[in-house]
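If you scroll down you'll find the structure; I have some questions about it.
Note that one protein chain is taken out, while the other chains of the complex remain in position.
For clarity, chains are labelled A, B and C in written order, and residue numbers in each chain start from 1.
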Amino acid sequence: MTETARPVPGHFYLWSGLGLLVAVALYVFWQAPQPNRTVLVVGGYLLSVLFYFGAVRYPHWYWQALVRWYHQLGSPRHFYRISGVLLPYLVALSGGLLLVGLIWGLAFSPPHHEQGNSYRIIYLHVPAASGAMMGYMAMGICGLVSLVWRMKMAEVAIKAIAPFGATLAAVALITGAIWGRPTWGTYWIWDARLTSMLILFFMYLGVMGLQNAIADPRQAGRAASLLSLVGIINVVIVRYSVDWWHSLHQGSSMSIFGAGGSQIHPSMLAPLLISMFGTYFLFAVAVLIRTRTEVLWRERRSRWVKEVLR
Amino acid sequence: MSVFAATLRRELLLGLRTPAEIINPLFFFVVVVSLFPLALTPSPETLRLLAPGVVWVAALLAVMLSLDSLFRRDEECGALEQLLVAPGELYLPVLARLCAHWLLTGLPLVLVAPLLGYMTYLPVEVLDTLWQSLLLGTPALTVIGAIGAALTVSVRRGGILLALLVLPLYVPVLVFGAGSVGRALDGMEVSSVLAVLGAILALAVSLGPFAVALGLRISSGD
Amino acid sequence: MYFESWSALWQMGTHGPYVWSAFGIGVALIAANVAWALWHSRTVRADLKRQLQRQAMQEKP
């Protein structure tokens, strides 16, 4: 296996990063009311070229990079070092994106043709809701990793994700309720999305409760891993079941964008996407801070922690 | 004797020697459902409308409350660690234990439910859907709840925690279970909804015991 | 800016109280969460440092 011994060339990261950017750009334009065909065609071409170089021609680079990241992330010491380098950039990125997205959404984007200005709440509500959802998915994946490979870092990550995810779910619920008052005339309505979010909030509380109830940190971590893995299956089924339940009773639906997401105007969509990405990065910041704290505590007897603290 | 049969036999024996464990959930179920007319109204129209939800929520809580002692007794006397050091997969003994638990606590609920449905003015045609949905739903509730019971077995006073863990996991079963009865009440077809309940049951029975076994191992410190 | 004046931005037609209270509560909650994480990180570091110093003191004599 001489191939795997070859180091990952720097331009591999460049190619992959460019591919990701192009994918995001395509996603944004796809949401536009009349997608610019030229952009789609050129973008698709670029994407396929990148994919060819990245995944078809040199697939072992991807594999190698994955294996390397996995090992570095799995080692508390490497994780602490890498996350320390990454953290300032993430803070700047999330702060910048959130500032731009929220101010743009609050002050610069046009009002909704039916809801007027109250719709501006979605610039916080939607990012919080999707962040809470993604957070639980991330927790479930960490749970799988921790149970299958007994990776300590994944247990720590679950403990770090839960508080922020629960906060985001609470924010989504509160902002949704306040948005409901001018829109439906009541603070609470058993809308499908709000109900799913409420259950997601309870599931976060369950993971945190289990973590706190078990004294041994390793045991608590593994128990939370199993619960979040079971929970991830539940999240999916809850979503379908609540949708079905909602259609059964024909309640009002929280459709901000009208039927189907495609009708939103780009001038409204752009700030929403920006604040969504800002929220994701902020999630990463919060998780990294908590993970670093927990790693220091758990590894307090090792030499590297003593060196870090000196 | 095979592990499955031996475990089933043991659990059934244990259940029959401690009849309170069988009767209490059933009693709870009946009492809770009969509280609703007192709390709301004895009017048949209102009660009929609420009956699917009332009966289902009461059944769900009865199953959940019966689960707290599912593994605790064995944990206290050391039989649980004998189960965990046994050679071979834990799937079969765990499944046998859940089967026995459902036979002793879930099945009586299914059998009594038509009576309670009748007392809450459900039309006789709907009673069929009621017991069918409970027949499919309560075993799923037992299996899903057992995951929570396994994870909290080492936690002292884990009852409230168990509820916090398990109730969100019960949402899909409750929605489709009570929903099927509600649809029957509206005169719509229910076989598709019962099929979904069956799918949830199949998922729970095929994967659930693995999760329960893993939860028990985690609780013992592995 | 879409709004003509700062007061128009503040009032947002009649929806000002809803929008601003939602943003206020939401941002405050998220900020509080991050601040709590930072505070916890600080206390843990301080604790560990103190422990290390105590150990060093014990080893010296």
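Before moving on, here are some points about what is shown:
Operating definition for what follows: a residue touches a chain if its C-beta (ideal position, glycine included) is under 8 Å from a C-beta of that chain, and two chains touch if they have at least 3 such contacts.
Simple rule for what comes next: contacts and distances are computed from a predicted model.
Missing from the rendering is one chain, named in UniProt as "Cytochrome c biogenesis heme-transporting ATPase CcmA" (options: "Maltose/maltodextrin transport system permease protein MalG", "ABC transporter ATP-binding protein", "ThiS family protein" or "Cytochrome c biogenesis heme-transporting ATPase CcmA"). Note that the absent chain touches A, B when the full complex is taken as a whole.
Contact with the undisplayed chain is limited, among B:33, B:83 or B:211, to B:83. Of the candidate positions B:14, B:32, B:107 or B:207, contact with the unshown chain belongs to B:14.
When the whole complex is considered, the residue among A:181, A:218 or A:306 that touches the unshown chain is A:218. Considering the complete assembly, subunit B touches the hidden chain via residues 1-3, 5-7, 9-10, 13-14, 17-18, 73-74, 76-79, 81-88, 93, 217, 220-222. Residues 215-216, 218-219 of subunit A touch the missing chain (whole complex, contact as defined above).
The criterion applied here is as follows: only the chains that are shown with their structure count from here on.
Work out the mean CA point of subunit B and of subunit C, and you get 43 Å between them.
In this assembly, the C-alpha centroid of subunit A lies 34 Å from the C-alpha centroid of subunit B.
Counting partner chains per residue, subunit B has no residue touching two or more of them. With touch defined as above, subunit A holds no residue shared between interfaces to two or more other chains. Residue ranges on subunit A touching subunit C, taken from their complex, read 102, 106-111, 116-118, 120-121, 124-125, 128, 163-164, 167-168, 170-171, 174-175, 178-179, 181-182, 282, 285-286, 289-290, 292-293, 296-297, 300, 305-306, 309-310. Residues 1-3, 9, 12-16, 18-19, 21-23, 25-27, 29-30, 33-34, 37-38, 40-41, 44-45, 48-49, 51-52 of subunit C are the ones that touch subunit A when the two sit in their complex.
Note for the complex: subunit B touches subunit A at residues 147, 151-152, 154-155, 158, 161, 164-165, 167-169, 171-172, 175-176, 179, 182-183, 200, 203, 211, 214-215, 218-219, 221.
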